[in-house]
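One structure is given below, encoded as structure tokens.
Apart from one protein chain that is not included, each protein chain of the complex appears where it belongs.
For reference, chains read A, B and C in written order, and residue numbers begin at 1 within each chain.
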């Protein structure tokens, strides 16, 4: 059985190069567990349906379990001359139990088998990722909680805009990650639809029980069209897209980490263990992990485009092009898992520099909006109030004063409606407290969301 | 009020070029309806909360409704010197009702306003698209039903593989489109989360009622973090991704249409109205629409990458970069809507060439698998059965015979287990009937799915 | 002639939707000048070769020149029912001069015509872009020259690393742009290869003179294979790639502008005219142009992917898919032209804040490398010297001292080899002067490169 399994018809010999060029075993070997579990479920079903005998099933299952154990212990060398993990497992099984191994492939094809393996693998990877997202969310909530009283500037256009609780700003990432988890969760339902039983592309003439296999493997549904079942990679594309958006979120946080750890901002300090130094500049403490995560976003985007390109304009049903689905997906899994861990380490280890943060509140007229709102509340049309505030800020800039350093007289020069109570709106702390709307930065609101976030991840 | 609304502080004049370069009105004008509806809901809420008077609200709402009517009738020239549709509407409102117009912007910012408009617009576009997908699905089901008895070759690797019902093959696209609809439907829930009330990025100090606005506009939830709310474009990315996968599906069907309308395949004929001729080769009948849809897939992919690129590494909260979300999204909507209509026209108008299709069944040993299955059912291990079938096919090729033209004697030369009943498995029609498993091509199975498909789209 | 030109064979009527869906006139109208110039060169050649009479040529040329004038003056409404600009021009020509207009299309096809038009258009756009790049380079050189004595921190990992001349740092962009120009220049040679004469795909049986047309239109060569000539869009892909890299370079500068104009860095001030304010925060001065250019990078990337997707797996020769080449290319041209102008305005208007920049030199141990080099020059193996410097920096951090505030005694505590001359290496100015290698930041080196840069763009 060392010949290629489909060599029956061919007279010539498969060239060595073809073997390497077309093989996928290097990458798909990581699905060995799913492949073997799928095969076991398949033969159990074949026995239940009377397609193979109980004795044959036993032999095959025992053989497969041995192989799984041996691979997981590193005892088996993955033979690079095997085309893929499916062929490899079958070959080893044949060496172990002889010709009866040939019954394993009854009523299925590699087309439905590989789709099943990949779906199972992605469902598990998705669960791992969802777990890591949750862990990161907990760290975000804890770090936010640890620094719950810190007020800092909120930025738009990287310009100081208003005063905000650090916890509120940081929980924005918690929100993003909740959406990420929701997406992985919904994609999971579309991943766990069993294609096995579609055979090459039209189904099989054996009287199989697809629902049994579905239950054995933990799938949710079975595919309803065999042609689609062997041609479809939507689930892998969705997975890659979810990973791309997740990496994009992480890249935003990492960009902030890079900016905030600059000497100029100085908002943040990362533990030494998570930074690297320079080979030539010993004083440097570089946020390499943040930079790497930011950059690895490119991988996720690239792999998404890669598979989208593969799928474009592909006629039905199975084409060998589909084999190119695995490497982008696997490398993306590794990238995302590593990045989530890296970011979680940074988040749980980061230390805020409160002095720098509060210094950022002093300059920048962060309460100008509050002043405009104050004026608008006095029934000045908002646009007018806005314009007036602009003039007051301009006046302050020219005199080198902060807004709360202006006298009431100076302020009244702009509008007689301004009263002493205006000063209740010109401090950052007060400004933060005033934003007391759902989703706003008022401490009470943030505390409630923090509680929820901390409870959720218990 | 012809000055830029934020010019208060600036002394210099905004250069003409800056005006054009930074304006988005050319593209965002198409959201005028959503912008005005959002504003009406906002002022109603302001009145309910006592932030503006009933009288002011009335004036503003009446003015806004007038503007909506005038724009929809093409009576208003969109002023290119307006920065965006929001500023334009406010400017015209000011011309109509004077200074009270300035109260419209109380307790909101363009940051939350534009996010609201875009979400509303995308929700509606998504509904339109879902409707068109459903229409296309109905056409697919009808065309499949019209040709329900046609048997044709199923292809893998563009090589004839097995016999299949055309209806079964074609319903594969129905499946893909169901997934597309499901995705749009799930994304809709994440689109319809109201950001209004987040103001610039931290919330507002006015005592607003976000839930009221949510109900008025038909949103499902309100955003829970103001910083995230103005920075988030996940919903637009999801929308673009869903469109990319949908276009990919259409590109696969169009590729098949192009191949099938070639003289060599000749499976399919499109109505003249849907084809174009050549300016130099008058005999040509080109499937241009299929080619164009196939190509337009590139647009969807490109726009997805475009927005992913914009978002990568963007620090919080709002940055002007986010303005670049609109053109990719809008052009994608137009592309998808046009492509769905084009494909629907092709599907409902296509005529199968049954002669050519059935001729494709005669050559190609399409029932070789059935023969292998027959042997396996005789308890020959599948791999062995497979190999044996290979030899029989090779033997037939050499003698220029089809499988069902071999004599029983010839067949028995390969295995004594072969009996007369083997011939029950060697005709394409029988092969199709034998694939009687869930998702398989057996006529009974296909009929049931057809019925469901036709009912569903009623 | 109002019927579609290829309608001879078709009985049915082209549906209205098909007309709109397949038309490209909205986008390709901008090539009217190239289309008409190409036609004039073509008919001149036809006359020279005796294929049409001198009289016919005259009529046609005169008609075409009239059309060009009328379009450029906005006198002609581009008829949306025309399929493309080529058909439109021919239709108007027919209205002007009657049936003789029909001779214009002798010995050519739209396949070679549209490729010719697009190449001519891209060659000109490329020249415009190259001109704008040069202008920007001059502004960079001038701004560098204006600030030639400013020393600032050089950053790696956004951490202060060493001292550098601002001019040296800024000229890095001059280098990038030189590569951009070189690429556009090389692509130009591949753009200006004339496909006209390839007709539909195999050439023409008329005895045409392709070299004459080449010279008339300013092409450099003629294509050597007609099948390739009508199928090839490499030149457009190259153009899009060059634009993508150029936009990437601009995005890097814009990122620096955004970071440098933050209050925390404060290195840079942009003129008011180039900034926008906030509708709700009057004190803000946002670097919107920099943000928009940064974001528009996404467009260029997206359009590149779009056309790459179109071309993937397209069989020869001409396919209608190729029509989808134009919008990505045209929008990219507009994006790049606008972005180059925007960046040029920012560069020529930017003002450095020398106080902030020099303050950045004081902290951060920017001369640590110089200290390590000093030690290495004393024959301490570099790695050892590096480690030793690390310890000295650590010592300084703990004592809150700068390197040049350590005493010789303290320094000698780390190595007896350290002498008084060490202080000659610990000031930023000295450090800059010491980097006196080709490509280094020493003032003499920079001055020479500045001179060259200023001369070059004269």
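The working rule: contacts are C-beta pairs under 8 Å (C-beta built on N, C-alpha and C of every residue); 3 or more make two chains touch, one makes a residue touch a chain.
Note that this is a predicted model, so its numbers are computed, not measured.
The missing chain, though absent from the display, is touched by one residue of C:61, C:83 or C:256; that residue is C:256. Among the residues B:297, B:369 or B:427, only B:369 touches the chain that is left out of the figure. The residue from B:158, B:185 or B:408 that touches the chain not shown here is B:158. Between the chain not shown and the residues A:295, A:417 or A:454, the one that touches is A:295. Within chain A, the residues in touch with the undisplayed chain are 4-15, 17-18, 20-22, 105, 109-110, 199-200, 271-283, 285-286, 288-289, 291-292, 294-299, 301-310, 319-324, 327-328, 338, 341-342, 345. Taking the complete complex into account, residues 156-162, 258-259, 261-265, 277-288, 291, 305, 308-309, 312-313, 360, 363-365, 368-369, 372, 386-387, 389-390, 393, 397 of chain B touch the chain not shown. Interface with the hidden chain, as seen from chain C, comprises residues 1, 5-9, 51, 90, 99-107, 111, 154-158, 161-164, 168-169, 171-176, 179, 182-183, 186, 190, 197-208, 210-211, 222-232, 234, 237-238, 241, 244-245, 248, 251-252, 254-256, 259, 294, 297-298, 301, 305, 308-309, 311-320, 369-370, 373, 376-377, 381-391, 393-394, 425, 431-432, 434-442, 445, 449.
Definition applied: only the chains that are shown with their structure count from here on.
Centroid to centroid, with C-alpha atoms defining each point, chain A and chain B lie 23 Å apart.
Measuring from the averaged C-alpha position of chain B to that of chain C gives a distance of 33 Å. Residues of chain A in contact with two or more other chains: 155-158, 161-162, 259, 305, 308-309, 312-313, 369, 386-387, 389-390, 393.
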